[in-house]
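With one protein chain withheld, the remaining protein chains of the complex are depicted in position.
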Amino acid sequence: MSLNNTTVLERIQEKAASLLIASGESADGMLWVSTTREQLLDLLNYLKTEETLQFHFLTTLCAVHYPDKKGAELQIMYQLHNWMANIRMRVKVDLSIEDPTIPSATDLWPTANWMERQEYDFFGVQFQGHPNLVRILNVDDLDVFPMRKEYKLEDGTRTDKDDRFFGRDGNYSQSFIQ
Amino acid sequence: MSGTSYFSQVDSIEGELATLNLGPTHPATHGIFQNVLKMDGERIVSAEPTIGYIHRAFEKLAERRPYNQITPITDRLNYCSSPINNMGWHMTVEKLAGIEVPKRAQYMRVIIMELSRIADHLVCNAVIGVDTGALTGFTYMFQERERIYDLFEEVCGARLTTNIGRIGGMERDFSPGFHAKLKDFLATFPAKFEEFNNLLERNRIFMDRTVNVGPIAAQRAMEYGFTGPNLRAAGIDYDVRVMAPYSSYEDFDFIVPVGLNGDTYDRFMVRQEEIRQSLRIINQAYNNLPSGDYHADVPDFYLPSKEDVYTKMEALIYHFKVVMGETPIPEGEVYHSVEGGNGELGYYLISDGGRSPYRLHFRRPCFIYYQAYPEMITGSMLSDAILTMSSMNVIAGELDA
Partner (left out) sequence: MTKITEMPEGYGGEGFFATSLSKAIGLARSNSIWPLPFATSCCGIEFMATMGTNYDLARFGMERLSFSPRQADLLMVMGTISKKMGPILRDVYVQMAEPKWVIAVGACASSGGIFDTYSVLQGIDKVIPVDVYVPGCPPRPEQIIDGIMKIQELVKNEPLRRRHSAEYQHLLEKYQIA
């Protein structure tokens, strides 16, 4: 059967509907589905091994911080790719910032090892079952998770640059387009 | 020699292993990464890499910059082939904003991207030669790279970190100087490149140094997320230019070279062949360069010409808005990937309609495939490990972002 967004979604709903919470299509035409963290590994395993779907390649995974969505501040996105049918899809999981734990996908894909370490380093997402969840890019003794929205980009202790100059007081990214 | 049979003897000699710190600054590791190796004499038993020594927080920085100011950041990802990163980013924004780039601009982009791929592969292969002791190839090929730098300078003014192209097309048409230099390059480079090839390809010493060094099986490479020349050397012909053609790559006829067992020799040969294929693509693109505009008609993103800015009111306002970053961009998430020098370079952009991205995540191929390095060098000698690292073409800027 030829795979496109509709047939993939139908197949998942046919065999594993309980694993999905919601689904939709992104602006680039990719199918996205969302699930809970308890069902995440089941869904990923299903997508990877099911004989018609076979999303065998994990392209990337990343976390996004939405401070306004109370209770679902951190969203982890897994992007999968099926090379044979040339179709991609996303799997999303929402986590609360108070309890950012999620099972690790390292057993399914060894490539997830460093990707998850990077998201732990940036956002503080705790991947349970990860073989070595320590900081990877930042200094080891950093005690904050710098990609979260509440942290400034600049190092507050530097003395040679003046924060009053354009765009450096931390409010740069607010939307001016109403 | 594979590492698995050697492991069973490890327990009994645990106390006699030496710990060697390879890096972060080391003459042979081209870039800043540290590997703590446990060695039994000359043989490596285990390795633990540490990266992040050049972490510049690109993803956080991108949340603070308007869309056209992010291009210089993308330059510094894989800085040996910065035009590919730039074009990938422009195409991501164009995907989100729904901009259709004219054919001429697409062909121009392809020429620039393939030139930078040649430059990147020349660095990698020349450096593999240097690490095996062959310094001559390096000196000759760097002279050829200067000619590619001259070509980039004709288009954008910079040699290395180019910030080339604009959202919606290219910043200027190819100048007469560019045409002359490109014709000269296409006429004379292949012969010089074959001289370099003949020095190493069937060289007894080089082959002894590189065959069966640092191999990785195709299945394992796929599980580790390999893409690009490293994966193709293992035998899988995944190439983003063929799988999901962008910027008119479907118009061109080129082959995707693959290797057999993913060792250093295969990686070297795959890159050599890719240089030849890139030359083929540039020839096809240049000979069939369509006439037309070199940019799309999107005044919201593309700066209007100076004559209009000085005389017309709308052009002045558009100029102001583009420079200040006040362009209206739709909300949504897009993912776009291009075939970088090292593999699938992906941009995952989430926009909330504001002047800078809400979240920009880079799918960096170097970061992803460097995880497999400990597995590739276990059981091999130290000098083989150095060669494996340089053949994987790990660029520190893309590794750490």
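Residue numbering begins at 1 within each chain, and the chains themselves are lettered A and B in the order written.
Keep in mind that, in the parts below, a residue touches a chain if its C-beta (ideal position, glycine included) is under 8 Å from a C-beta of that chain, and two chains touch if they have at least 3 such contacts.
These figures come from a predicted structure and were not determined experimentally.
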Contacting the left-out chain in the complete assembly, out of B:L22, B:L37, B:C80 or B:I377: B:C80
Candidate in contact with the missing chain, chosen from B:G129, B:G354 or B:G397: B:G397
Positions on subunit B where the hidden chain makes contact: 24-27, 31-32, 52-57, 60-61, 72-73, 75-76, 79-80, 123, 138-140, 142-143, 145-146, 149, 159-161, 396-397, 400
Absent-chain interface as seen on subunit A, which is shown: 137-139, 146, 151-155, 158, 160-161, 168
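Just so we're on the same page, only the chains that are shown with their structure count from here on.
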Subunit A-subunit B separation of Cα centroids, rounded to whole Å: 24
Interface residues, subunit B side, partner subunit A - complex: 51-52, 55, 57, 59-61, 63-64, 95-96, 222-225, 238, 243-244, 326, 328, 330-337, 344, 346, 348, 350, 352-356, 358-359, 361, 363, 367-368, 370-372, 400-401
Sites on subunit A touched by subunit B in the complex: 26-28, 30, 56-60, 62, 64-65, 77, 79, 83, 86, 88, 109-111, 113-115, 118, 122, 135-139, 146-147, 153, 167, 172-177
